[in-house]
Every structure is written in structure tokens, then in C-alpha cells.
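Note that one protein chain of the assembly has been removed; the remaining protein chains are unaltered in position.
The block that comes next holds chain A.
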Amino acid sequence: MAEDREILREIWEGRLPVCFTLATEEVSTPIAPDPFYLMVPRLTYFPLVTDKVRRHFVRCVVPEKHDNEMWLEFERHPLKWHYPIGLLYDLFVSNSELPWQITVHFDKYPDNKILKCPSKDVVESHLMHSLKEADALKHKNHIMALMQERDHKQLWLGLLHDRFDQFWSANRKLMEHSAEDGFRYIPFRLYVPQLTPKPFVQYLIKPVENEKKLVVEDLLQRANLNFESKGPFQVVIHGIDIPLETPLQWISEHLSYPDNFLHLCIRYSQT
């Protein structure tokens, strides 16, 4: 794994330029505020990087709304704060346009579509439970359960403060596995909004079966979805088009998000 540290670092440093604009109907000042530009890490969550965005726009909405929870929208999709930013981009932005144009709202929180996020503690709890779920799949939750509180904090603070070494000092323990068999199961979520009404699909798949290393194509085959029915497609994570012959164990160790899940998006070419 050590020789692939460069890859982990590259993935960690993935950034997206975002242009935030306040929803025009919520502007209460005579002159609309300037857009707010930010380079955001793909691996993090919006509530961890948008304090400045909130401060920039909140003074331009009516005072009654100042304490409201801010939410974000892209092309009429309210953005789920509990999805990593890179996943939201891969999921919704089909034309790869940059900077990513996001609309900021303080009014009419769509709480039938997205969860509430009253504080960063909620994000920490979400990350921890996702890590536990991933670890339940990989190691029957043994590693997260045996880890000390300090290690859990390293994972959280590493992500919160964008510190690669701090995060990986604890995360490498979660990536341990037996040499031949790999993880018990690969924690992944597959996003195929074109083919299923579910937000994502998730099922059990082992990295190795009958001494054969399973690859991304094997994972897709077990989804019971007719991917070809909508034309040629790509499997995308971190903006990368993943070759279908990539071994699942390798991709899980190197391309998982900090929550230890592989968030794989199916993208169809524009016609």
C-alpha cells in the first residue's frame, strides 16, 4: 500500500472551484451581493467548508431569516449535505462545467428532500456511523470498535482541517486486510438515478471469490440493472472514469471516500 501513497494524496487533494450565488428571490438589499468563489475539497462535506459563504450572504437576506439553516441547490436539485462534495458533482454535473454554479438559500428548507444539519457535530456523527457501517462490511466492525476515541477524533479532525497525514494515521488501520482474501465485503454505493428510483443501491460483494479477484465489472453485473439500455456509460468516482477491469480490493483501498465507501456514479454520455 505504501507505494501507492501518491495516489491517496492525489485523491485527497482533489478540489472543485465553486461559484456560490444567493437565490435572487431571497436578496433583500438594493444591490445583489457578489457571487462567492471557493475551492473546495472533493472529499469533504459542504457544511464543513461553507461558514464563509454563509457569512457573505446572510447579511443580504431579511433579518428574520438570519438564523435559518442555509441550504444549497444546483439546477433545482437540493444538495444533500451528507453526500461528499465530489460525489454531488459527479452525480449532478453532466457537462463538467466549471466553476460549479451553486445557488444559496436561507428560506424554505426542503426538509422532505434533504436532511437537516444544525451543526458540524451532526456531520461528525454521520461520518462516524458511515465508517462503522463500512467497517461492519469490511471487518465485522472489529476495527472501529477496538479503535480508541483518539483515533476516531483523528479521522474526524483530519477531514475537518484537511490534514492528510492526521486522517491517514488512523484510516490505514481501517484498510488492513489479509493478503489473499482482502476485505470481507467491499463497502460501496452505486448511484444510478437513470435506472432506479432509489437514491443508490448497495449489496454484498467480496473482493475475491474462488481465488479470482473481482473487478468493477463483476460489481455492476450483480446490480441486476440493464446498464446498456441507456447507451454507453462510464463508472465515475472523483471525476475519474474507472476502467471496468479495476480490481475491487485495490479501488476500495485507494479510491474510497473518507467514510470508507466507494461512491460510484454511472454517467451516460450526452446525446
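Descriptive notes on the structure:
Quick note on the criterion: a contact is a pair of C-beta atoms (placed from the backbone, for glycine too) under 8 Å apart; a residue touches a chain by one contact, two chains touch by 3 or more; residues count from 1.
One rule holds for everything that comes next: contacts and distances are computed from a predicted model.
As stated in its UniProt record, the chain not included in the shown complex is "Ubiquitin-like protein ATG12", which appears among "Ubiquitin-like protein ATG12", "NEDD8-activating enzyme E1 regulatory subunit", "AP complex mu/sigma subunit domain-containing protein" or "Ribosomal RNA-processing protein 42". Here the missing chain is touched by one residue of A:R55, A:H161 or A:K198, and it is A:K198.
Contact with the undisplayed chain is limited, among A:N141, A:Q221 or A:Q234, to A:N141. Within the whole complex, the absent chain has one touching residue among A:I7, A:M175 or A:L225, and that is A:L225. Even with one chain removed from view, chain A keeps its contact list with that chain: residues 80, 82, 111-115, 125-126, 128-130, 132-133, 136-137, 141, 144-145, 185, 192-204, 224-226.
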